[in-house]
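Complex shown without one protein chain; remaining protein chains in place.
Labels A and B are assigned to the chains in the order they are written; within every chain, residues are numbered from 1.
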Amino acid sequence: MRHTALGVRLLVLITFAAFFIVPVVWLVLAPTKSDGALVSHSPLSFGSFHQVWLAWKHLDAFSDHIYRRWILNSLFYALTATAITVAVGVPAGYGLALGNFPGRKVILTLTLVAMIMPGAALVLPIFLELDALHLIGSVFSVILPFSFFPFGVYLAYIYYATALPKDLLDASRVDGCSEWQTFQRIALPLAKPVVALVFFFSFVADWNNFFLPLTVLADSKQYPIQVGLSDLLSSTPSFNPAQGGGGQTVNIFRPELALATLLAVVPVAIVFLLSQRSLVRGMLGGAVKQ
Amino acid sequence: MARVAFERVTKIYGDGIRAVDELDLEVADGEFMVLVGPSGCGKTTALRMVAGLEEITDGIVRIGDKVVNELTPKSRDIAMVFQSYALYPHLSVYDNIAFALKIKRTPKTEIERRVDGAARILDLEALLKRKPRALSGGQRQRVAMGRAIVREPAAFLMDEPLSNLDAKLRVQMRADIKKLQSDLGVTTIYVTHDQVEAMTMGHRVAVMRKGKLQQVAAPQEMYDNPANVFVGGFIGSPAMNMLEARIERRDGNLVAALGDAAVPLDDETLDRRPALVGYEGRDIVLGIRPEDLEDASLANGDGRPRLTGRVEIREALGSEMLVHFEVAARQAMTDEVRELAEDVGDDRMLEQYVSGTQPAVATLVGRFGPRSRVVEGETVEVSIDRRALHFFDSGTGLSIA
Partner (left out) sequence: MAARVRGLRVPRGLPFVLPYLPFLIAFGIAPTIYALDLAFTNVGGGWVGFHNFVRTYHDYRFVPAFKHILLYTTVWLAALVVLVVGLVLLLHGRVGRTASTFRFLYYIPGALAGAASVLVWLFMLDPVVSPGSFILHHVFGATLFAQAIAPARLPYVFAMIAFWTGAGGWIVVMYGALNTIPPDLEEAARIDGAGPFTIAFRLKLPLIRKWIAYMVILSFATGTQLFVEPQLVNQASLGLVPDTWSPNQLAYQLAFRYADFNAAAAIAADLLLIGLVAAAVIVTWTGLFRTDD
C-alpha cells in the first residue's frame, strides 16, 4: 500500500517536472534545427551546432545587429539600476531597522505598500512625470524608475532587524564608533548575504521588466531585450506573414526567435545559478523569520 | 581610574514609567560595586545611563569629577561587558579585542602589546585567530572581558556577564572576575540579579527595587543589618522567614508574640533596637533567617526560645538539612514580601496574597545540622537564635532600630 502511494506521488511530481522543464528543454534544442526541421522532426531532437550558428547569423543580421544592442542595453540598465538600488537600499534598510527618528514607521509602511502594490499601474503616471522632466528618451527614464526597488529595502530591513542584535551596535558605540563607522565597520561587513539577495532580485526584476521600457522608450535602439523580443516577434513571418516583403529578406524564423529568447534568458540564468545557494537560504531565512 | 557618582539620577520612559528614581550612589575609585535586584528594578538602566546608552531624564552622572550627561559613550572612557557578549561575528578574537584601539588609531605596536597582554591574563592566546562562532560560551565571555580590559578605561561596566553560562562555569568565572578586578584596580559597576554573585564579588552591594535604591552596604553588613523587609528577604538563600508578630508585655517583659509562641525580647535586643519599645501593642514583621533556626534536640539546653512546628519536607544536603515546617503563626503579607515571592516564583504564597486570606499557619524554612533526625509529618522543636532576630515596621517595611 505504501509503495503505490509513493509511486503515485512520484508520478505526480515527475509529471509536473516535465511540465516545467520540457518547454525549457525545447527552447534549448530549438536553435539547433532549421525551421523546417522544427516542424517535421521530433520536438525534442537535437539538430546540429551548425544550425545554431546559422540562426545566430540571421538573428545578428536583423536590423543592423540590433539584437546585440538590446542585450547590451538590458545589461546596462539592469546593472546600473541594481548598483543604485543596492547602494541606496541597503543603508536605508539599516536605518529603518535600527534607527529611531520621526517618520520611520511612515516610511516603512509606504515602502511595504509600494512593495506589495504591483508597479504596472504606476507606469503611465511615471511616464507623464518623466515627460514633464524632459527625461523621456534618455536612459535615465529607465534606470531611475528601476532604481526604486522597495522590495530590496524591505529585504535589507528584515535582515538587519533580525540578524543584527542591538547589543552589537551598543558595543561599537562604546568602543568609540561614530554612527557612520558603526555602519561601515559592523553593519556593512555583515550584510553580504542581503546584498547578494537584493542584487539578485533587483537584477532579475530589471531584466524582465517589459511595460516600463516599452512606455518610456521610443527609439527601438534603446530597447532592452524584453521589448526587443516583441519587436522581433512582429518581424517573424511565421507569426506575421505580412513581413518578409519590401525587398529586404528578413530571416527571422522560428529557430532565430527561439535562439533570441534563449540568449535573452542566459544572463538571468547565470545570476540565478550563481546565487542559488545564498538565495534559497536567504529567502527561506527572511521568509521563515516572519 | 576614577570614581563614578549618581546624583539624584532619574529615568522616566515615555509612558511615564520611572525606571530609575532619584538614585544617589557613589562608587569609589577602584571599588567593585554590585547593583542587584529583581528584574525591572532599574539596575541595567542605571548602568546604561553611566555608559551613555540611555538618556538621563534628570540628575547628574559623574565619572571622575566630570559631568558626563551630555557625552557620547565613546567620550566617557568606559568599557562595557554585555550579557550577550556582543562580539563582532566577522572579526577574529584578536580583532575583536583590538577594535576600540583601532578606532582610536592607536599605533600598531601599542595595540599588539595591549592585546597580547590581555590575552595572556585571560588565557586567550591560543584563540586569537578564531572567530566568535568557533568559541565556547566561557571563551566568548573572556573575549568580551578582554575587549574591556585593553581600553584601560576609567570604569568597567558589566551587565550580567555570567548569566548565560552554566552553573559550574559561573562559579569559576566569579572568582576570576573578582581577582582580575582586584589586580587591575579599575572602578567596576557590576549588574546582576543573582544575590550570591552580589555577596561574593562586591566590595559593596547596592540593592534596587522598582527604580529606588534600597540599601548600599558591604555584603556582611547588609546580611546582618538589612535596612528593610525587601533587602532582608532578597539577600540570603534560602530567604529570610517573615512572620507577623505582635509586641506585647507579658509578666512585665516585652515579647514578640507569634501565634502560640512568645519570643522574649532581652536587653541586648532592646539596646540595639530602642525604638522597639514604642511598638508595644502593635503588629510588626519579624524576620528570622533559616540559619538562625536549629533543631532543638541538637542544641540542648542553650537557653534559647523555642518554637513548635510540624515538619512538612526535609531536604538532606549532606552539609546541612533544610527543613520546611509549619508553625501556628501568620505569614507576613506586605508588598515587599509579595514581590520577593514573585521573583522566586512562589505561587502558593502569591495565591494567598491575592485571595487576601492568610491561613493561621505559616511555613518556615530552617537550616538544621546534618545530624538532625526530624521526620516528615511529626512535630519538631526549633531553637531560635534570639540575637539574630530582625524587626521591621509592618507599614513602611523599614528596619526597626
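Here are a few things to note about the model shown:
Quick note on the criterion: a residue touches a chain if its C-beta (ideal position, glycine included) is under 8 Å from a C-beta of that chain, and two chains touch if they have at least 3 such contacts.
This structure is a prediction, so every number in the text was calculated from the model and none was measured.
The omitted chain makes contact with just one of the residues A:78, A:96 or A:171: A:96.
The chain not shown here is touched by just one of B:24, B:55 or B:315, and that residue is B:55.
The set of chain A residues touching the chain not shown comprises 5, 9-10, 12-13, 16-17, 19-24, 26-27, 30, 38-39, 43-44, 87-89, 91-92, 94-96, 98-102, 104-105, 107-114, 116-118, 120-122, 124-129, 144-145, 147-148, 150, 153, 158, 161-162, 178-180, 183, 204, 207-211, 215, 226-227, 229-230, 233-234, 239-242, 254, 257-258, 261, 264-265, 268-269, 272, 276, 280, 283-284, 287-290.
In this section, only the chains that are shown with their structure count from here on.
If each chain is reduced to the centroid of its CA atoms, chain A and chain B end up 60 Å from each other. Across the complex, chain A meets chain B through its residues 165, 167-168, 170-178, 181, 185-186, 189-190. Residues 51-53, 72-74, 78-80, 82-84, 86, 88-90, 99-100, 103-104, 147, 151 of chain B are the ones that touch chain A when the two sit in their complex.
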